[in-house]
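The complex is shown incomplete by one protein chain, all other protein chains being positioned as in the whole.
Right, chain A next:
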């Protein structure tokens, strides 16, 4: 075998006009629109956010002034509103996520039983909320929760109960219901797809061994769906931590008179795009939020991997 042949075998893609070089050329060409747009409008802004956060910077008002990490210092040591927004965000996430994923699992499990008829119809009904816009959802739930004329207060016999203003945790609970109404169906669909991959023999064997449906749910369904449950959990971390539209539309940009439903994202939005256009401080909120979300996602990953294994 000659040297020339050897190198040709090793690197065929460099041969001019060959299929491999054409493939490479088309490959780069075809992915370039995505990477070009993404770099300019997606990646660069996330990185540049760091730079902006080092300035005292108001849009349309004077020159930006470099202040180092001062924004972060203020944010973490001297801003009770920000701390409140963090607590609110986590409180709503905890109230929403566990019931949301658990209920979705149960619905998927029941819907997947062989005897259930009208499966398509149930599935469509349960998934329908996902189609609605957040603005519309919040408008309609705002009406359902209304203090003096709301249907929910009528059903519960609690006329006069102000879901938004009477109690901070109650207002979180109301938001949680809006969130879960929209997302339970989505998670159900994902879980149902996952259930198709579990072999029927597992259930049959369990039935022969005398396991009840409830036992099957906890000892077969949940462990078998582990990767998919993790997927939905991480999705809900990223979504729930960025909760925004429901508090904004229901309670206004300040997240209520007492900031009781103000979330991290809403606080960033107000700071950067409210009257002040304080983008330096807003960018710092963005970065802290970013780090909180990543850390919390990793934490969730670790805890749930361990929990579901046992």
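One rule holds for everything that comes next: contacts are C-beta pairs under 8 Å (C-beta built on N, C-alpha and C of every residue); 3 or more make two chains touch, one makes a residue touch a chain; residues count from 1.
Here is the rule we use: contacts and distances are computed from a predicted model.
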| item | value |
| --- | --- |
| Protein that the absent chain corresponds to, by UniProt name, given "Spore germination protein GerKA", "NADH:ubiquinone oxidoreductase 30kDa subunit domain-containing protein", "Thiamine transport system ATP-binding protein" or "Carbohydrate ABC transporter permease" | "Carbohydrate ABC transporter permease" |
| Omitted-chain contact residue, chosen from A:139, A:205 or A:257 | A:139 |
| Residue of A:66, A:154 or A:219 touching the missing chain in the full complex | A:154 |
| Given A:98, A:116, A:156 or A:257, the one touching the chain that is not displayed | A:116 |
| Chain not shown, touching residues in chain A | 13, 19-20, 22-24, 26-31, 33-35, 37-38, 40-46, 48-49, 52, 59, 103, 106-107, 110-111, 113, 115-116, 120-129, 131-137, 139-141, 143-144, 148-151, 154, 159, 181, 184-186, 189-190, 192-194, 197, 213, 228, 231, 234, 238, 241-242, 244-245, 249, 268-269, 272-273, 279, 282-283, 286-287, 289-290, 293-294, 297 |
